[in-house]
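The complex appears here without one of its protein chains, the remainder shown in place.
Chain naming follows the written order as A, B and C, and within any one chain the residues start at number 1.
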């Protein structure tokens, strides 16, 4: 399952080079991830309400072309496991046919006390099902 | 007591007009407020540890001149009461002799359950003492 | 003409009090303003391409209730003149029937060299027309 979401670049996202500042892409990855979960049937807010948190332990971004003010960009998000207790999301951000950035984030699953835990069964089932959906 | 703090404008603070984006000044007011508390003898982190929170209920900013990338700006912060349960901070941000922005924030005092309360006695004493210090 | 736009609160917008950090509302006002211009028939990007910039000279926000992670909030934006060369936008941010914040921004009109100028005739006509549209 690849989930696509549109984002409008605002002035507050740009910098003095006249393009989107590079740290904003990590926020846009977060938008993509949140919409991926929403499409999977369970929002990240609902996961937190059940005591499950997925902090980022690694993030990577390759910047190919800049995004500019008022551009309508699209983040395409895909999920895969990166080990029994590590989740990985991959992101491609584009503007129409132009590929702008690629990146990924790796997450661990922790409980309310920030203890790392294996993803609970319902979450594994949900992730597996969503991954296999076209 | 007027407390002054220096801040360096980074690229991530600027926008496509080539100057600091206007919402950053509210963050810089926060820096000024935090340093005002530190100078008063009690940090805002310590207040929170005692169960006292001071959320912003009103914010105002007048933008006179822009700040640019790599500018070293100074925020001067002063405190006053805005009623028995409302705190007010005033801020002046300048770059050497140039006045860039003026603003204020108004805060209420709430407990861990977000109930508005009168500032506890030790906080009133601290605020009164700090206000009168040159 | 009141233009309404929806915004989803992301994790990156929240703070350690568990609610949206107060400076983000100025960014959301910018979103509302951009969509107001788009609805008026001319985007702010198009204005800039014609050499017209509308920097913020004053901003105000009253915070009534907090916004939380993953909330879908709505910014309603309305325009009025604040003098022959000053534009004023008013914003109301709500979550369903809950009014969260109210605010306004004041803007001057400057050319590429940052010289203040009267809004050109086409812009006055556009603003007047949009203001009177229901």
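By our rule, contacts are C-beta pairs under 8 Å (C-beta built on N, C-alpha and C of every residue); 3 or more make two chains touch, one makes a residue touch a chain.
Here the structure is a predicted model, which means the values were calculated and not measured.
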Q. Among the options B:50, B:70, B:98 or B:128, which residue touches the chain absent from this view?
A. B:70
Q. Among C:21, C:36 or C:91, which residue is in contact with the omitted chain in the full complex?
A. C:21
**Q.** Which of A:17, A:72 or A:129 contacts the chain that the document leaves out
**A.** A:17
Q) Residues of chain A in contact with the chain that isn't shown? A) 17, 22-24, 26-27, 30, 53, 55-64, 66
Q | Residues of chain B in contact with the chain not shown | A | 8, 10-12, 26-27, 30-31, 34, 43-45, 48, 69-70
Q. In terms of residues, what is the contact footprint of the unshown chain on chain C?
A. 11-12, 14-19, 21, 23, 68-69
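Here, only the chains that are shown with their structure count from here on.
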Q) How many Å are there between the centre of chain B and the centre of chain C, using C-alpha atoms for each centre? A) 24
**Q.** Interchain centroid distance [CA atoms averaged], chain A/chain B, Å
**A.** 33
Q.
Averaging over Cα atoms per chain, report the distance between chain A and chain C in Å.
A. 28
Q: Give the residues of chain A that touch two or more other chains, as numbers and ranges in rising order.
A: 11-12, 69
